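Left out: one protein chain. Kept in place: all the others.
Labels A and B are assigned to the chains in the order they are written; within every chain, residues are numbered from 1.
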Amino acid sequence: MPYTYHTDEDRKAMLGALGLANEAGLFDVIPEKLRLRALLPIEKGKTEPETLRAMGFISRANRPASQLFNYLGGGIYDHTVPSVVKNLSSRPEFATAYTPYQPEASQGTLQVIFEFQTHISRLTRLPVANASMYDGATALAEACLMAAKITRRDVVLVPYALNPRYLRVVRSYVSGQNVEVRTLRESSAGDLDAEALKQELGDRVAAVVVQTPNYFGALERPWEYEKEIHAAGALLVACVDPISLSVLRPPGEYGADIAVGECQPLGNEMSYGGPLVGFMACKQDYIRQMPGRIVSATHDVDGREAFVLVLQTREQHIRREKATSNICTNQGLLATRATIHLSLLGEHGFTELGRVCHERARKLAEKITACDGYTLKYSAPFFREFVIACPTDAESVAEAARREGILAGIPLSRYYGAAARNLLLVAVTEKNQDEDADKYCAALKRAALVKVG
Amino acid sequence: MSGHDFSQTIYGRSRPGRHGYHISSKPAEAPRDIPSEYLRDSIGLPEVSEPQVMRHYIELSNKNHHVDKDLFPLGSCTMKYNPKVNDEVAAMSGFAGLHPEQSDADVQGALKVMHGLERLLAAISGMDAVSVQPAAGAQGEMLGLLLARAYFADRGISRRRVLVPDSAHGTNPATATVVGFQAQTFATGKDGRVDLDILKSVLDDDVAVLMLTNPNTLGLFETHIAEIVEMVHKAGALCYMDGANMNAIMGQTRPGDFGFDMMHYNLHKTFSTPHGGGGPGSGPVACRSHLEPFLPVPRVVETDGTYRLEYNRPKTVGALHSFYGNFGIYLRAYTYIMRLGSDGIRRASSTAVLNANYLAARIADKYPIPYGSRCMHEFVASGESLKKHGVRTLDVAKRLLDFGFYAPTVYFPLTVPEALMVEPTETESRETLDRFADALLEIAREAESSPDTLHQAPTRTPVRRVDETTANRSPVITVPLA
Partner (left out) sequence: MDFKNVRFTKEHEWVRVDGADEVSIGITDFASGELGDIVYVELPKVGAEVKAMQSMGTIEAVKTVADLFAPVSGVVSAVNPALEQHPDLVNQDPYGDGWFVRVKMKDRKEFEALMDRAAYQSMIGK
């Protein structure tokens, strides 16, 4: 039996101390007819070498994007995970630690969270951040519910170009709270139609969600309608890719009340879409309505600098049915990785990362538009992701490229139906080299000629 | 309030001009094709070097207690050993390097793991279908209640209340409220278990779900579980099991056999995935066939050995996660179940229960256990008898830190005064259990002879008791911008 200590002698002695003849006696309290006589109908245990062999086989039945020419984005990005991040986060002091409820024995975890909160605050330029959430989608859902509670209103406006997987989660989350989600139409440039937004504002709107860069990679201009949103008594919720905050204007500077997003690109593997790590930041006024764990700096009885979980009375273990949210875990270890990542890259490395991603995306877009039949779909500026219009259906193009080892992008028909059938969403990270762009374009050219079933 | 200097934070250690990590050998230009109204000036991140980052975070790591160091006897947390082979498998590039938007053809191994784990968890629970999408136990509870609501709506029935015993974990009533139900708490019986008469008095046709943990948070098995479930079903309601305490019963009995309609697992408890300082967890939900149509999308479907993701599920409640849940976490649980197997699973729960009973017997004299010292995998003792010396359970908890242990869960459940909720798990030796019991008995002696030692505790940790009042009145959430 792996991972336990007891020898037969130990068991005998311990059972003897309890006055029991055998271990079965420990379960006498379970009614006879409910007890399993036989073992569960699953395989018997394997040793570690046997397990590694079996799991190795299964892992090799996958063709991971990280080993191909990968241009898939849509919220999850293939960035380099620095060796230092992998090394430090695998230390048992971080990986096998518990939630820091006893601060005296958890200062490592607490300080890392405090640094995470600070990093997020610097990125977003909002003063308050929490210890992280399950993912960007649930962070957005919780932000919508938070806005509804604060304003006591029941409508949330979301852009057409909101990440469709996030929209699905938001709908599931608000379904129990009588909050209505309304979608705004997009402009032809690929960004949010500000006039349409202004028409929809009214005294039932609790929040306006703006994703920038949006799902199509286009940059939004929330500062152009922030005043109208606030004049109508609604909150501005910004949903942002943290990598973009290396070069793009932060939500706090254009009046966002809450900012949320997905920190997977900060030092975390793609791992087939999970675990992920969401962030949430907000204005000072809303700190008590914010869900999730929060760490504060303080002092101990001897005057030492220390950190502690605060405002726990918002949380489920105390507030119970009146809690701000039911969230219990945060994504501790992934937030730790994001913290170390941002500390390591720092002001200069992180700025450089954003610039490299944009430059490579710009060059790729240029090369693609030089290919016959392929155009950039939208005219709005982009950061590192953009949509191309293909001469034939994008699913076929992507499939043909995939067979050559190039993951060309996400066919938008997957989420937007037949109207988007020739559209492909292309993402670029620092792992995509300028030289690979030629391979990419060659694959596109070939794909335009062949229709793949 | 005295100020903070933040000199020990990564920001305090920053020096202008340090550039720890480069991305490209070629210099990167500012984006000249993006109009300046979209751009920012500086960010305000630290400037440190790579070796400095190593030293800084290693220094922090040394201030943490962790389960690879010593015992965490936290009730209902199941802080068992986190096998390293699980981490090695999760790091295999064939798993870690998968993008969730990749075609099904390229991820057959991942889909095999998802499908396979669903089957294993269904077998362990004795139910019919499983979703591995919920990212944590609380999300699993949320899914369970969403399933219940969809189930009743599908039948044109409206029921508004969710029943929860007063010993329940706080996530239970909190989740009920979030999903739009009204949480109703009922008192547990004198023996710490659900009292059938009390339950009868609160059951009516407006109750949608009864949420129970079995064994309950007192570590007691609900011996009348079959009658409880039957009563609830007769009233037309559903039964949900919070599976936080599965470590006591896996392989010995199955919640499906009790009659539960659905349950969630906590993989970061029962199935050994690391706690990571507060996450990530994973909270898969198992259910009976009448709830299966409502499970979230996508589902994994297998045909002749080929797997695919299916989104066309008309009755689905939607989704609670951007993608397929915490794949890297349930991949670890899959590996763990492969290691343990049917025989190891049964051994694990027997050993967990043996260890808890052994420990309870050793300390019951000085720390009375109101519901008796025969328990399942955990027990709740009371520090009430130390009050006469001016010592509270909080002081006991802090003093345990000086002995090198983490403290048990304290002041929960609310039904036991000065509660100490203890769960050793199966991955502890007799020597460790004895050492822990000895420490508790020593603390009881200190309470009598020198209670002030306990009020001053801890004295051997990196920091001593902290000022929570000031921090809660005026929280300092970040290193302020200069």
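FYI, contacts are C-beta pairs under 8 Å (C-beta built on N, C-alpha and C of every residue); 3 or more make two chains touch, one makes a residue touch a chain.
None of the values given here were measured: they were computed from a predicted structure.
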From A:66, A:80, A:177 or A:312, residue that would touch the chain that is not displayed: A:312
Residue of A:288, A:403 or A:446 in touch with the missing chain, whole complex considered: A:288
Contacts of subunit B with the absent chain, listed as residue ranges: 411, 468-469, 472-473
For subunit A, residues in touch with the removed chain: 288, 312-313, 318-319
